[in-house]
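All protein chains of the complex are present and in place, except for one that has been dropped.
Order of writing sets the chain letters: A, B and C. Residues in each chain are counted from 1.
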Amino acid sequence: MTGTVTETLYLIAAGLFILALRWMSRPDTARRAVAAAVTGMLLAVGGTLISPEIVTYKWIALAAVAGIALGVPLARVPLTAVPERTGLSQAFGGMAAGLVGVAKYYLWLADGQLTHFRMAVVAGEVILGCLTATGGLLASAKLAEWMTTRPITYRGQNIVSFVLLVVAAGLGVWLTIDPTQSWAFPIVVGLALVFGVLLILPIGGADMPTVISFLNSYAGLSAVAMGFVLESKLLIAAGALDGSSGFVLSIIMCKAMNRSVTNVLFGAFGSVQAVAKRAEERTVKSATAVDAAELLSNADSVVIIPGYGMAVAQAQHRVRDLYDQLAKRGVDVKFAVHPVAGRMPGHMNVLLAEADIPYDRLVEMDDINPEMPHVGVALIIGANDVVNPAARTDEKSPIYGMPIIDADKAQTVIAIKRSMNPGFAGIENDLYYADNTLMLFGDAKAVIGDVVKQLSGEGAA
Amino acid sequence: MTGTVTETLYLIAAGLFILALRWMSRPDTARRAVAAAVTGMLLAVGGTLISPEIVTYKWIALAAVAGIALGVPLARVPLTAVPERTGLSQAFGGMAAGLVGVAKYYLWLADGQLTHFRMAVVAGEVILGCLTATGGLLASAKLAEWMTTRPITYRGQNIVSFVLLVVAAGLGVWLTIDPTQSWAFPIVVGLALVFGVLLILPIGGADMPTVISFLNSYAGLSAVAMGFVLESKLLIAAGALDGSSGFVLSIIMCKAMNRSVTNVLFGAFGSVQAVAKRAEERTVKSATAVDAAELLSNADSVVIIPGYGMAVAQAQHRVRDLYDQLAKRGVDVKFAVHPVAGRMPGHMNVLLAEADIPYDRLVEMDDINPEMPHVGVALIIGANDVVNPAARTDEKSPIYGMPIIDADKAQTVIAIKRSMNPGFAGIENDLYYADNTLMLFGDAKAVIGDVVKQLSGEGAA
Amino acid sequence: MKLDLLTALFVFMLATFLGMDIIRRVSRLLHTPLMSLTNAISSIAVVGALMLAGEAPDRLTTWLGALAVFASTTNLVSGYLITDRMLRMFKRREAPKS
Partner (left out) sequence: MKLDLLTALFVFMLATFLGMDIIRRVSRLLHTPLMSLTNAISSIAVVGALMLAGEAPDRLTTWLGALAVFASTTNLVSGYLITDRMLRMFKRREAPKS
C-alpha cells in the first residue's frame, strides 16, 4: 500500500510515540513528550502525503483547514472544560474510524474485493468507531451539563443494550460469512450508533471521569481496527498504546474508588433517593470568613483538600490567592489531592497548576495521611466523599473501603460547601458534625474570596 | 515458511514470554513466571515440529537427547557456580546463532538465493553469535577461576580489538555487496571468534558480573539477528526482550558502581599495583570468635553485610546458623545487600536465599543507610569496597561517588576477612582502622563457624 | 507491504503490553494531560483518512475520507495544543520565591 520511505517514516513515528508516552511519566520530561509526539505525527502525515497513491490534495487541504479552524479554538477552552473536550475528541476519533470503515466497505464491495477477513475487520472498525462517536458526544454533553447529569435508567436497560449489541455483532458475523448482503451494513452502523448512546445514558455525571477513560480505550481500539482494515502497523501500534492506556487509567480510578469496573459501567450507583433524612436534626458549627481567616493564619500547617465543588465553582485562582496570603505569613500550606477528586483523573492537579500553584506542593493521598494528625487546619473546599470517615469505619456505607484523605484527624477542620447536601455518593458525612469541624457555607469561589480579603486586610476596611 | 497454526502458536508463545518477564518482577509471582515461559517454549517447539517442512526427526531427537543430558547436570551446579553457568549458557546461545547463520549462508549460496539483504543479516548473525560464543566461554572460565581472573592487558589492546572488529564488519559489508566472494565468509567467522576472546581478556574478574549482563544482551541480539535471517517474529521479539533486559541490568550495575559503561568494558580498572603500602603502619584491633559472639549476642540489632568474600568462602550456611542463634536470643538481624556485592547482579540474594534466610530480612542499601546510626553491630563478611567510606569522603579515591553501605556509622563494626589485603578496587579501607572496628581474621566460613560454636555453647566445652 | 493477520496481532499484542507498562508508571499529577496526549496520538487515524481522501476513487469515498480527515485533524490539533498548554502550567516552584 505504501513505499519503503513511507514505511520507514511510520516506523520512526511509532518509536516517537512510545518515547512520548515514556517521557510523559514525569513533569520535568513531559514537555519533551509533546514535542516527540508532534514530530512523530508530522513524519507520519508527511510520509502519507508523499505516497504515490494520493492523486489529489484538494479535499485533503480543505478538510485539514476546516479541522485546524475547529481544533485551535477547541484547545483554548477553559481548563474546567477539559473533560468535555476530551469526550468530544473521543467522539471525533471514533467518527473518523467509522467513516473510514464505511468508505472502505463500499469501495471493496464495488470492486468485488470484500473478502471474509476484510468484512470482519471492517465490521469491527465500524461498530467500535460508531459507538465511540455517539458515546463520546453524549459523555461530553453530560460533562458540560448541556443535559442532566443524573443517570437515566429504566427497567431492563442492561438487557436492551445487550440485545442491541448482540444483534449488531450478529449481523456483522453474518456479513462476514456472506459479504454480499449489503442491506445489513447500514443497520450495523445504525445499531452501533444507538448502542453508544445507550451505553452512556445510565451513567451518572460523577462517574463520567471513569467512563471518559474507557472511551479513550474504545477510541484507541477503533484506531487499531482501522489499522487491521488498512493493514497499517503504525495505526495498530498507536491505537493499542491509546487503548491500553485508557484501560489502565480506568482501572486505577476504579481502584481508587474501591468499585469494580462492572459496577461503574452498569451500576447506576449513587441514585439521589439514598440521601439520608436526619441531616437537619444534628447540630453543626458554622463559621464566618473572619473566623476562618483567623484560624488559618494562626495555624502552623494547613492542608487544603480540594474536591469536585472547587472545580465546579472554578475557585482555583482564589485558592491561589489564599495560598499566597498564608505562605506570606509563614504558614506551611500543602494540597492533598485525592485521586478521584474533581471531574476527571488528575483534574485537580491541572486546575491547581493553572492557578500557578507549584506542583511540589501537591501531595498524594498516601503521603499526606500519616501526617494528618500533626496538621493544624484541614481546609476542605467542595469535597465530600473523599473525606468521609464512613469509608473507614461504617461497613454498611456504600463507600466503605474507599481510601480517603484523613481530614478528620487534623486538629481543626474547616469545610467550605454551599449546604449540608451530600456529595456524589448521596450519603451523609459525619465529619461535618464533628466537634472540631467548622462549616463555612457558600459558593467556594465567593467564600474563599472573602477569606482572602480578611487576610489581606481589605475585609477590615 | 510456516503455517497458520504454527504462527498462532508462536504468537501465544511470545505473549507468554512477556507475561513471564512481567511476573518475574516480584518474588511471589516469580514461580508462575517460569511456568509461563516453559509453556511458551513448549508451544513454540511443538509448533515448529508439526510444520510440514520438517522431514526427519532423527537428528533432532539425537541432538535434543544430548542437550538434555548436558542441560540437567548443568542446572544442578552449586549456586556459587551460577555466574559461570550463565556465561556458558550465553556461549551456547551465541553458538546456536552462529551455527544457524553459517548453515543458512551455505544453503543460500548453493541455491543462488543469497540476496544482498540476506547476506547482510547473516553476516550480522554470525558476527554476533560467534563473538558471544567465545566471549561467553572465556567469561565462564574467568568466573570459575579456571584461568587467571586478572585483567590481561597489553599495549594498544583496544586498538587491536577495534581493528579486528572493523575488518570483520568490513568483510561483512563487502560480502553484502558481492555475496559470491565466499572465501571471505570463513574469515569473518574466524575474526568474530577471536574478537570475542579479545573482548573479555582485558576485563578483570570482579568486573565479570557486569560483562555477563552485557553478554546476555549480545546473546539476545544474536537471537534477534537469527530472527531477521529466518524471518521469524517470535525470535525477534524473544531475542529483543533478552537483549534489552541484559542491557538494562548492565546499566543498573554500572550506576551502582558509579562507573561508566565504557570504563567497565575498556578500562581494565583496579590493577593490582594500586595497593597502598602503608597498610602495616597503622594499628588494627583484632578480635577473637569469643569476643565477636559476646558482642553480637548483646546487641539489640545486628546488620550483616555480605560481600564477595562470603560468596568465595561459600559461607552462606554458616551465616544462616549465626542468624538462627542470634534470632533465638531476640537480636534483630537484618542483611544489607549492596547491589554490586558478590559475583553477579543479585547473587548475594540467591546465596542467602539458598541458606533459607527469608527474603524480607534482606534490605536494600537505600533503605538500610538511614537506620545505620541506630544499629548495634555491623558485621561485615568478606566485603570491602562496598563499605569503604572513602567513596563518600575522598575525592581522589577511584571509588569516589560510588554509593556504599554506611557500616562505619554503626556503634560497633566487626569485619571478617583473611588479611588486611584490599578488595577489588585495590585501595585501603580506613574503616578497618577505625576505633569502633574489630577485625576477625580468617576464612569467612571457618570464622563464622567458630562464632556459632561459641553461641551454641559448644565452644565452651 | 501486505500485513498478514498474525503479524498484525503480534504488533497489537506488543504495543498493548507496552502501553500498559508505560502508563502504570505515569505520575498521578499528569493523568489529565496524559489522557489528552494519548488522545492526540490516536488521531494518527488521520493517516488512513488521508489515503481515502487523496486516492479519490469515487465521490462517496472522497467525501467520507475528507470528513474523516476533518475529524482527525481537529483531534490532532486540539489534542496537542491543549496538552502543551496544560503542561506549561506545571511548575516545580515559582521563580521569584524560594
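Keep this in mind: a residue touches a chain if its C-beta (ideal position, glycine included) is under 8 Å from a C-beta of that chain, and two chains touch if they have at least 3 such contacts.
What you see is a predicted model, and the numbers here were worked out from it, not measured in a lab.
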Displayed partners of the chain not shown (whole complex): A, B, C
Selected residue (touches chain absent from view) among B:Ser89, B:Asn263 or B:Asn369: B:Ser89
Touching residue (missing chain; options B:Val188, B:Leu234 or B:Val264): B:Leu234
Residues belonging to chain C that touch the chain removed from view: 1, 3-4, 6-7, 10-11, 14-15, 17-18, 21-22, 25
Interface with the unshown chain - residue positions in chain B: 1-2, 7, 10, 13, 17-18, 20-22, 24-28, 30-31, 33-34, 37-38, 40-41, 44-45, 48-49, 51, 53-57, 59-60, 62-64, 66-68, 70-72, 74-77, 79, 82, 85-86, 89-90, 92-93, 95-97, 99-100, 102-104, 106-107, 110, 117, 212-213, 216, 219-220, 222-224, 226-249, 252, 327, 337, 339, 344-347, 349-350, 353-354, 356, 358-360, 362, 364
For chain A, residues in touch with the removed chain: 4, 7-8, 10-11, 14-15, 18, 22, 233, 237
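We take it that only the chains that are shown with their structure count from here on.
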Interface with the most contact pairs, given as the two chains involved: A-C
Cα-centroid distance, chain A relative to chain B, in whole angstrom: 45
Averaged-CA centre spacing for the pair chain C and chain A, given as whole angstrom: 16
Sequence positions of chain C contacting 2 or more other chains: 7, 14, 17
Shared-contact residues (touching 2 or more other chains) in chain A: none
